[in-house]
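Here we show just some of the chains, and they stay where they sit in the whole.
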Amino acid sequence: MIFASDNWAGASPKVAEALRDCCAGTRSAYGGDDDTKRLEGILSDLFEREVAFFAVTTGTAANALALAAFTPRWGAVLSHAQAHIQVDECGAPEFFTGAKLIGLPGARAKIAPPTLVDALAELPAGVVHHVQPSIVSITNATELGTVYRPDEIRAIADVAHGRGLALHMDGARFSNALVRIGCTPADLTWKAGVDVLSFGATKNGCLMAEGVVLFDLSKKDALGYLRKRGAQLLSKHRIATAQYEAWLDGGHWLALASHANAMADRLATGIAASSGARIAWTPEANEVFAFITPETDARLKAAGAHYYEWSTVGLAPEDGPRDGEIMIRLIASFATDPADVDRFVSLLG
Amino acid sequence: MIFASDNWAGASPKVAEALRDCCAGTRSAYGGDDDTKRLEGILSDLFEREVAFFAVTTGTAANALALAAFTPRWGAVLSHAQAHIQVDECGAPEFFTGAKLIGLPGARAKIAPPTLVDALAELPAGVVHHVQPSIVSITNATELGTVYRPDEIRAIADVAHGRGLALHMDGARFSNALVRIGCTPADLTWKAGVDVLSFGATKNGCLMAEGVVLFDLSKKDALGYLRKRGAQLLSKHRIATAQYEAWLDGGHWLALASHANAMADRLATGIAASSGARIAWTPEANEVFAFITPETDARLKAAGAHYYEWSTVGLAPEDGPRDGEIMIRLIASFATDPADVDRFVSLLG
């Protein structure tokens, strides 16, 4: 009963085979090979426009480099205060950008456009005393398992672009958001105003496949240099391209994400029906947040369940814990076994 | 006839199988798994003492992080002027350390201890106007295919340690140096005074396996934070550990390096015997440097040979080109086919 993280899963058999198979033969190093070029074509087709693609090795690298490409040294990155870039990357975004990160409040890890408007008003253009906002970053699906729809993204993009800022999407769980909404990758990104996407595949069926999809091609050269200077240019680049290609092939990635989401729904339904726990809010991707008592917590762990207790800082009062409850995060992955879900639920009483 | 780089090769079949096999099952993320602990034990056995190991994803990352762990913001890294960290990492070492890199001259890419003594004398301790030397970095095997022996390393270490500096070894081709010398990994590193090693496996049979072997355990915590902040902490850490474990198992890595070195020797012998080319110096690892005429260059390329012309800047006059010659670099790998070597040599006339 592993619900600790989608990072605890491995890779799908299809991706695993691709990893092995790509080891044979000779290819130009550092992404100068035909496979890399072909992958860029596949991604351009997928996103229905020309994109530039920069494979990197971690989600943190994808985020930090994407932000750096759009941020001068005196810039500022605005995101939700609970975003991964704010909380879980040990200062990598500050390191790669040299700039300031500003955290915004917002219910269930989402930014509301008026909040962004207010934050920007505090940082007037042209005043040298203040950092100058350069990019907004949203996470989709969010750290709390909620999802931005295209119209919500467009509203944020309009605020950002209106002030000359770019819009970044941290898509560590992009697949999970996408299959939940049921729109196209283009709808969820550049058509809604996204300028650059961290397109994560690791959490959803690859071992290590992260990359930056650049819709604003004016930053292509910058990102190339930043990636190398950031120690993120793979010499045997095939290790990234082979995973991505197998993962995207034939909608494999969407099937994997659909399974993960379905397992999250199964968890949520079971929890909602139980007497020993309650869900915090309806999951929209593959993450379920629930409230349990310390007694239930002890019982679950004794039975071998793995999950993390989660901070309730910043939650709206109506989303928060009641007397004595703790909040836990449960993540389903492409590899989650429905039997594990059912066993977990059965332990809730 | 691919002699462009050992990065053009893939991974050995044994490593390829390990990559595939590690994809199954569930493991703690971010290196908190048993495999990672086991690998650290294997490395401690290999180096005959307790070491800390930090897997990263590129050789540039290994170097930059190793240097950063030993360098204050006002520090200085001293290395040969032609070192990879000076020339081929797009400023990553400056970025990760925040410090200054100082390049030293030296025949065939090796630093002589008196050169180091002189350079340190120009940077007296305690004078705030100057950066303060913090670490010396040597590359073994070097960028020119030469090798430092343990006694040579000890002589450099004594100078460095005498001034309070640490000693780093860029071991992107550590295996090749090791099998050429025929000593133990311990002899070539900490027993000779090395404090931290970039232990590269990618160039010699893995797809992506790089890491920092720390002999000075006082830097362990620092390196852990620096790795994460540097966007180099793999979530599905198994992708690194599985490769390393298969590669080290049963001396596989030594066999791979021995083959590469043998192919370099075969190349050098052939070139020396040819009338159309001459070797620059006797290769000591898997890199061969040779002088050819433009006509020969054209003929080789027309026949499908891949290699790079190489800069002769900084070479001693006796090592340099004669009338009209160009210098080329030929690299053999674990996968080099002797038939390719022989065909290449036959084209030299």
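As written, the chains take the letters A and B, and residue 1 is the first residue of each chain.
Please note the rule applied: a contact is a pair of C-beta atoms (placed from the backbone, for glycine too) under 8 Å apart; a residue touches a chain by one contact, two chains touch by 3 or more.
Everything numeric here is computed off the predicted structure, so don't read it as measured data.
The copy number for the entire complex in this file, given 2 shown chains of one sequence, is 4.
In the analysis below, only the chains that are shown with their structure count from here on.
Superposition on CA atoms relates chain A and chain B by a rotation of 180 degrees, given as a multiple of 5.
Those residues of chain B that touch chain A in the complex are listed here as 2, 4-5, 7-13, 15-17, 19-30, 56-61, 64-65, 89-92, 95-96, 202-203, 207-208, 225, 228-236, 238-239, 335.
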